[in-house]
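With one protein chain held back, the other chains of the complex are shown just where they sit.
Note that the chains are named A, B, C and D in the order they appear, and that numbering of residues resets to 1 at the start of each chain.
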Amino acid sequence: MKEIKFENVRKVYGDTEVVKDLNFTVREGERLILLGPSGCGKSTILRMIAGLEEITSGNLYMNGQRVNDTPSGKRNVSMVFQNYALYPHMTVKQNIMYALKVKKIEKKEIERRFDFVLEMLQLRGYENRLPKQLSGGQRQRVALARATVNRSDFFLLDEPLSNLDAQLRVSARKELMKIHEMFGQTIVYVTHDQIEATTFADRIVLMYNGELQMIDTPDNVYHRPANVFTAKFIGSPPTNILNIEYDHGAVRIGSQSFLLNEIWKDYVNQTGTNKLLFGIRPEHIELSPVSAQKGVRGQVKYIENQGNNYGVYINVEGQEIIAMSESKNWTDGQDVYVCPVMEKIHFFDKDTERNIGYPQGLEMKDGITYSNERKVNV
Amino acid sequence: MKEIKFENVRKVYGDTEVVKDLNFTVREGERLILLGPSGCGKSTILRMIAGLEEITSGNLYMNGQRVNDTPSGKRNVSMVFQNYALYPHMTVKQNIMYALKVKKIEKKEIERRFDFVLEMLQLRGYENRLPKQLSGGQRQRVALARATVNRSDFFLLDEPLSNLDAQLRVSARKELMKIHEMFGQTIVYVTHDQIEATTFADRIVLMYNGELQMIDTPDNVYHRPANVFTAKFIGSPPTNILNIEYDHGAVRIGSQSFLLNEIWKDYVNQTGTNKLLFGIRPEHIELSPVSAQKGVRGQVKYIENQGNNYGVYINVEGQEIIAMSESKNWTDGQDVYVCPVMEKIHFFDKDTERNIGYPQGLEMKDGITYSNERKVNV
Amino acid sequence: MKINRRVENVWHLIFIITILIMILPVIYAIGMSFKPLHDAYNNVLNIIPIHATLENYITLFDTLPIFRITWNTFIVATVATIFKLITAFLAAYAFVYFSFKGKEILYFLLIGTIFIPFTVTMIPNYLIISNLGMLDNVWGVILPQLADAVGIFLIRQSMKNIPLSLIEVARLDNMSHGRIMKDIVLPLVRPAITSVGIWFFISTWNEFVWPVLILKTTENFTLPLALQMFISSEGGTNFTVAMAVSVITMIIPLILYLSFQKYIIGTFTSSGIK
Amino acid sequence: AGNESNEDGKTVIEYWHVNAETQGGQTVTELVEEFNAQSDTVEVVAKYNPDMYKGLMQNMQAEAAAGNSPAVVQIGWAFMDYFSGNFEYTPPQNVIDEHFPDDATFLEDHFLPNVMDLAKNSDGEQVGVPYSLSTPVLYINKDILREAGLDTDGPQTWEEVKEFSEVIKEETGNYGLYFQEPADNWATQALLESNGASFIKDGQAAFASEEGIEAYQFLTDMIVEDETALHIGWDQGVQSFIDGSVAMAYTTIAQRSNIQDNAQFDVAAVESPAWEGKEVKLPAGGAMLAITAQEEEEQKAAWEFMSYLYSVEAMAEWTKGTGYVPPRHDVSEAENGLNTYLEENEMMTPAINQMDGVVPWASFPGNAGLQAEQMLLDLREQLLEGSISPEEGLKTTQDEINALLP
Partner (left out) sequence: MSSLTAAKGKLHINRENAFGYLLLIPSIIIFAVFTFWPFIYTIYLSFFEWNMISPTKEFVGLKNYTEVLSDPKTYRILGNTFLYIILLLIINCVIPYIFAFVIDLVLRKYKNFYKGALFLPAFISLVVGSILFTWILNPVSGPVAILFNWFGLEIPNWTKAEGWIIVVLSLITSWKVFGYNFILLYASINGISREIIEAARMDNVSLVRIFFQIILPMSSATGIYVFIITIVQSLQYVFTPVKVISQGGPDYASSNLIYHAYHEAFVVYRTGHSAAISIVTMALFLLLLFLEFRYVERGVYYEN
């Protein structure tokens, strides 16, 4: 039962409440990703799990037992600290092996794990360096290595790969997944990298301002955002959220409008609300230089090179819309027609900013049907 | 003449040479991005420009003058340190204002800049905190803010956004660009985020193991990689580099082969080499479940969710190829046909790993013709 | 980091002068220990003796069991230093990493003792030592000197500068306090330990007010007492022999310092906590 | 020290002394060794006490506070009253009478009565037996005197001292006189009482008499007005005499060997100067031996040791080693005593010659005695600084002291 359960957990520093009434469960052997804007309380959550931060109120359960007062050493947790916390007086090798040696693990086994992790994080050749003789990314890898060799039941990682290059990040991530498959630890992982989140996570927890926004699978978080915050936070560039007026199947943006397909129209009508916000991801917009039926006209403001894609910033009746395009052939000021892909649009309640849900049987381009309930907490 | 020129610059720590014979110029007012794997010497380069690290040999020129021995205070440089280097005993406000106060800048002006940067980095409300009372990302923002308010001629940033969430990163980047447009500093910027690199850079410098690999515009770095390293390093998942046998227009992979188009065929033939490596980016592969003319057959190994795309890992005759697909509808073990887009393929010399170049008039899908010379150093 | 050369040279000059002022007396003392007394009186300006002689040392070795005395001093200084370091380290650790009732009061009380003049405790301590039957005994010299809060103070200051996350990592790995002390805290406060240790060693080595009370027989003397034997207001102080004793008194710590100088200075310069 | 005996069954006693190696420490060791070698019943352990009699007294305090005491101690004259008023001791004659009938007249036989009187406290009780005696003498640098055209036999009176000093200053630029300034009033007492003043009269301070003021005025004038006398610490003063910066030094005979051995000029010692037409009165310096042993066994042992120390041979050794004047009247002439030694060390002669004029070191009675002594020291500093006039200073201090005394 290597699960972690937060029950009405709060954390207050002085008079700032940095974690507010948190309720969720990390399942046994799960890879849970913590996502959220900088300062939203992610590190604090990890530190509470590790027992490094007192819990102001509420209960934290690990293995089914209340651990609010269990000293951190007794929780069987390993952690990669955001600021590494390497022992400055120990070499890379000593840093990594220290805990194992103390735990009196067999020498051969220690060497084995050390070799493995050294390879995995491409640290060979640096064994005898002191932390201050390493580059930033190398230090981060040592911190990761040190936590990895431990094989504790709970594995907490606080932005463990943030200072690594893309290649290394990918390979480290894969190795972590392999290790996880072997040992089945319960992993809680903080990252700002959404690719990392989606490739790594069983489920994602989305935090904002100390409050939980959504907890669900990567697919659902992406395709079925629980609220405006989630929709805008996940994906880059963020989901376009437009102020619209809804009128019987017609979505009006300023003076223009386009029509929903039947299935959406029925669904929205049936919810009975018409104070709505409209959401569409940049990658779910089709751009066309010529007039399109299911679109609205706008003017290209500027174009951003994103490597293999271009972000096109478009002004539509005073609202900014970003669309992704494979082509660079747009010129500033040019008229362009913005066509949202009907299967990928979202509606939110204007007041609560909650997702109003999706019609049954909405067929996705990729052929998968997502759960259509509105999820927030689990 | 706010340019920076490296002339045969070397940096040695003890007996490890971490920067090797570096020659390049950062042009006045340019936004130069330093890219490279962790530990390749990026921070060291910044620190040499800042005057914090002695140059072992070679010359460094700034503003046309040799500055090897100029104290850092006289170089008119601001820097964001990789590990922030905030003054731990000063509040956020004091940290940010300190240098300005020292420079006796008018009080009003200081307040103005402070307000601006506070807004830009969403730090309002944290003015009176000490660094230790901030989250990791908040600290990083303070470090960035501190360097930003300075308006020095040279602005060095060492992974300034690595601990921020995607949204904040995008907005901070934009603000930085605005500031750059206003003040025209010469910027050298280290990042591991390739999107950041391509959206921000005028030019990119690619480092590997202390050696310069390529310096060019983002487009060229992406589309015209100078060597195998560059091709693999830029883009994620990395460029597929395949062992092939080339024979008069036919590219043979194992027992299968496909034909080049005429323009490529002529070009490659004319170069006279046939010990070649073949490169193709995952996003430039078209997958098809049914036999395709210009493709080779492989088996799907597994699929990785990357948010709005899926990485499909394919085994082709024992070599692994990754292709990006918008669809998730691939099953492990399934046969699939891999078709490289002819306009986007690359060939490298097997021995030197250098790009052999591109045929004249190779028409790109996006209609732009890239420079076809082989570039390494400028 | 580069600094204006001219400024640097001015500083070099200041340091050279300061060092001359500090070192010359030492050299003078050494020189004097090799002069006949009348020479010392009459050729005051000669730093280096003209008629160098070992007479003073011979007198010294003839009249006192100087090896024995040096050994006593060494034992007293070493034992006291080690004990003080251990107790201070443990106490500092408790003050930094534990919280318990009355902690601040206790700390305040202990640190307050730094200001208690030794005159206050001298007589009662003499009674205690006498009752413990430790008169004329090294332990009698050592024990009361162990009550010295200076070590607790500095080591605590130094411990408070260790980033807490380092201790957290160790706690997370379920390290015992003993381990944390030995493997993490101790290495990181090494500069503090070294400097307090040197301080303790030098001050017990040179302590004389207290040993004068406790030690009676020459065989048990420490070096500062030996020095007193050549100082007399009424008969006149034998300055040259006194300087010979002084030279012997400083030679051991000096040798220790010089042989560990690399380590000591190294300790100070490579703490590397941050 | 308790009732201890060593493995040979000898009684072990402690002997506390103040003799640094420069001042007879070696002799103490030798005497104790010799004694131990010849005694079957007693073993003496000598303990050196730094910082002279004051230091010894401090250690006695601590020891007494712990309920212990040594068996034989040297008590400086200045501390006699304090000692007899506060510590347990046994008058030596009592011990002799009880255990050593053979020695019954030892003290009478060998000591001059005025010398024995030195060791009587203000109640007239015989506290101990005089052991070291010193008097102040005037050391002169004949080379300087010669250079200044002065009589190389040195001045006879204080008035001459002043004149000499002026000439010396004039002719050679050197200081004329150094008048010793230790942490006691011994030399001051010699100066004042020789002029007819008394430090203590009927148990009251009486130094502020006309003669006393005159004498002090004389000294302050030389230092403050004429600047012909040097005002400086004791060690430094002696240093300056030895290196030839000062022509004359008025200080104890105990400094003789230091001066004799190290001065590289024609040096001599002359008797303490008199005031014109007046008789010289010199307080005795040095110490007595007192028995502080508590147990009978130890007291016995203490006298056994003392009687050894007072033998002619031991006394002679003692004098040679320390430069003190022997308290036994029969030692100087004795063949096994100092006869030849004195011939070789002429500088001792004036000290021995002036023994007749020896008076007790003024020791203020009662518990406040030491405080009174201290007040006089404070006064000396003020006077020699010139910050107060001798008349005013002496009078106020005298009143203050008398207010303290019982």
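Going forward, a residue touches a chain if its C-beta (ideal position, glycine included) is under 8 Å from a C-beta of that chain, and two chains touch if they have at least 3 such contacts.
As the structure is a prediction and not an experimental result, all values here were calculated from the model.
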{"item": "Which residue of C:Ile75, C:Met134, C:Leu186 or C:Ile202 touches the chain not shown here", "value": "C:Ile202"}
{"item": "Selected from D:Ile232, D:Val270, D:Val312 or D:Leu405 as touching the chain missing from the view", "value": "D:Ile232"}
{"item": "Residue among B:Tyr13, B:Tyr87 or B:Tyr302 that touches the chain left out of view", "value": "B:Tyr87"}
{"item": "Touch criterion as defined above, residue of D:Val167, D:Ala183, D:Val312 or D:Leu342 at the omitted chain", "value": "D:Ala183"}
{"item": "For subunit B, the residues touching the chain missing from this view", "value": "50-52, 71-75, 77-79, 81, 83, 85-89, 98-99, 102-103, 132, 146, 150"}
{"item": "Missing-chain contacts mapped onto subunit C", "value": "1, 3, 7-8, 11-12, 15, 18-19, 22-23, 25-26, 28-29, 32, 44-45, 86-88, 90-91, 93-94, 96-100, 103-104, 106, 108-125, 128, 143-144, 146-147, 149-150, 152-154, 157-158, 160-164, 167-168, 171, 177, 191-192, 195, 198-199, 202, 205-206, 208, 224, 227-228, 231, 237, 239, 242-243, 246, 249-250, 253-254, 257, 261, 265, 267-269, 271-274"}
{"item": "Sites on subunit D contacted by the missing partner chain, in the whole complex", "value": "54, 58, 60-61, 64-65, 82, 86-87, 175, 183, 230-233, 235-236, 239-240, 243, 245-246, 367, 370-371, 373-374, 377-378, 381-382, 384-385, 387"}
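In the analysis below, only the chains that are shown with their structure count from here on.
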{"item": "Length of the line joining the C-alpha centres of subunit C and subunit D, rounded to whole Å", "value": "38"}
{"item": "Centroid spacing, where centroids are CA-atom means, of subunit A and subunit B in whole angstrom", "value": "23"}
{"item": "Computed distance of Cα centres, subunit C from subunit B, in Å", "value": "57"}
{"item": "Residue numbers of subunit A (touch at least two other chains)", "value": "83"}
{"item": "Two or more partner chains touched - positions in subunit D", "value": "none"}
{"item": "Contact footprint of subunit A on subunit C as seen in their complex", "value": "163, 165-166, 168-169, 171-175, 179, 183-184, 187-188, 272-274"}
{"item": "Complex contacts: residues of subunit A adjacent to subunit C", "value": "50-52, 71-75, 77-79, 81, 83, 85, 87-89, 98-99, 102-103, 130, 132, 146, 150"}
{"item": "In the complex with subunit C, residue positions of subunit D that touch it", "value": "14, 18-26, 29, 45, 47-52, 55, 58-59, 61-63, 65-68, 134, 182-183, 234-235, 238-239, 242-244, 252, 254-255, 257-259, 261-264, 285, 322-323"}
